[in-house]
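Only one protein chain is missing; all other protein chains are in place.
Then we have subunit A:
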Amino acid sequence: MPIQILMPALSPTMEEGNLAKWCVKEGDTVESGDVIAEIETDKATMEVEAVDEGVIGKILVAEGTQGVKVNELIALLLEDGEDESALEGADTAAPAPSAPAQATDAPAKPDAAPAPTPAAPSTEKGDRIFSSPLARRIAAQEGLDLKALSGTGPRGRIVKRDIDAALAAGTGKATPAAPEAKAAPTAVASENKTISVDDPIFKLLPDYDAIPNSNMRKTIAKRLTESARDIPHFNLQVDVEIDKLMALRKELNSRDGADYKISVNDFLVKATSLALTRVPDCNVAFTDGAILKFKRVDMAIAVAVEGGLITPIIKDAASKGLATLANEAKDLAARARDGKLAPEEYQGGTFTISNLGMFGIKSFNSIINPPQGGILSVGAGEQRPVVKGGALAVATVVTLTLAVDHRCIDGSTGAAFIKELKALIEDPIALML
């Protein structure tokens, strides 16, 4: 049987790409490691290497084809001893996606939901997982599924730091269906409560498309379920006036030679980080043995990306200037949307800011991103009537809602932080000090 060459996923979130160029033609002999094609995603062009050796039997997707789905069959490779006759009747249908990360969004029938993935690295051609022996051993000991992780070693090899990052972030746990994985009890509990796609209720519901859960979706589901279930959340809400802040923003952005564009959100990131350094009791994580009080504010910013959300982190945000913050936030958000963040850029963080202001949301509550102790939800800035010195006036007001983990932050502590934050936002010159 000829070997199938499939459209590779060049990043964990890649779903399709353009086949920019074939570097081989039918009849060419290739060895493992030879560059056979160039694939273009929205941002980069990357080379595809042959995994096996053989002769290119048939090219099925022409050069220049746009939007080729990940895992689509793009060529057939004849193995040693095979000739073209082997191509006849060769299976040119792409195999079912073998890793959830590479699932295509082809409409799946309800009964064709993806089977649970085995924990052992698949040996299927083109789906090899590169990992270090030490990474494999720790993954096995900790019940992590290597397939759910992305590697940062040479050529995407999964190395110890990736495992450490996954353990720290609580991601990448093998699903309970994997026999040799020791899934954490809480994961089992939460998984069991999720309704099955086979549940009869769906027969009574209208027709639907089943979008397989991506890894990102699974992580969101698991962590937020755990958070909502295990963390006693409470909320504190405050209105802040941002007219002065907007004036300052305008002034800064219109300075000659400004190589930055500071957004209202950048101001809020700065103010929140500073307020946290002033009330460090809110920059904390609750653990079984102790409350960890962080010596630095690493601010996670919720960014909506296709298929979910991700929280890139601005490290040591309190000590960075507004221009630096703005540029860093812009870069992180852009790369987040392109799926180009390194794990250390979105794992960790001591606090999160989520902003739905651009959608006109007035106020909302967020679920804490564990192990962090708090998250700030930012609503839209809008003109509202306010009472000043007994008279009615108009001000631009934003409603901020803080959700905190009551195990480590009490009401008065949260209020002290909110007070600091409001003062900083309403007197934004203080941010520049």
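Quick note on the criterion: a contact is a pair of C-beta atoms (placed from the backbone, for glycine too) under 8 Å apart; a residue touches a chain by one contact, two chains touch by 3 or more; residues count from 1.
As a convention for this text, contacts and distances are computed from a predicted model.
J.: Which one, "Thioredoxin reductase", "Putative OB-fold protein", "Glutamyl-tRNA(Gln) amidotransferase subunit A" or "Dihydrolipoyl dehydrogenase", is the UniProt name for the chain you do not see?
T.: The chain we cannot see is, by its UniProt record, "Dihydrolipoyl dehydrogenase".
J.: Of the residues A:18, A:65 or A:132, which one touches the chain left out of the display?
T.: A:132
J.: Would you mind spotting which of A:160, A:278 or A:419 touches the chain that isn't drawn?
T.: A:160
J.: Touching the absent chain in the whole complex: find that residue among A:18, A:65, A:152 or A:413.
T.: Of the listed residues, the one touching the omitted chain is A:152.
J.: Identify the residue among A:141, A:237, A:287 or A:383 that touches the chain left out of the display.
T.: A:141
J.: Mind pulling the subunit A residues that touch the left-out chain?
T.: Answer for subunit A: residues 132-135, 137-138, 141, 152-155, 159-160 touch the chain left out.
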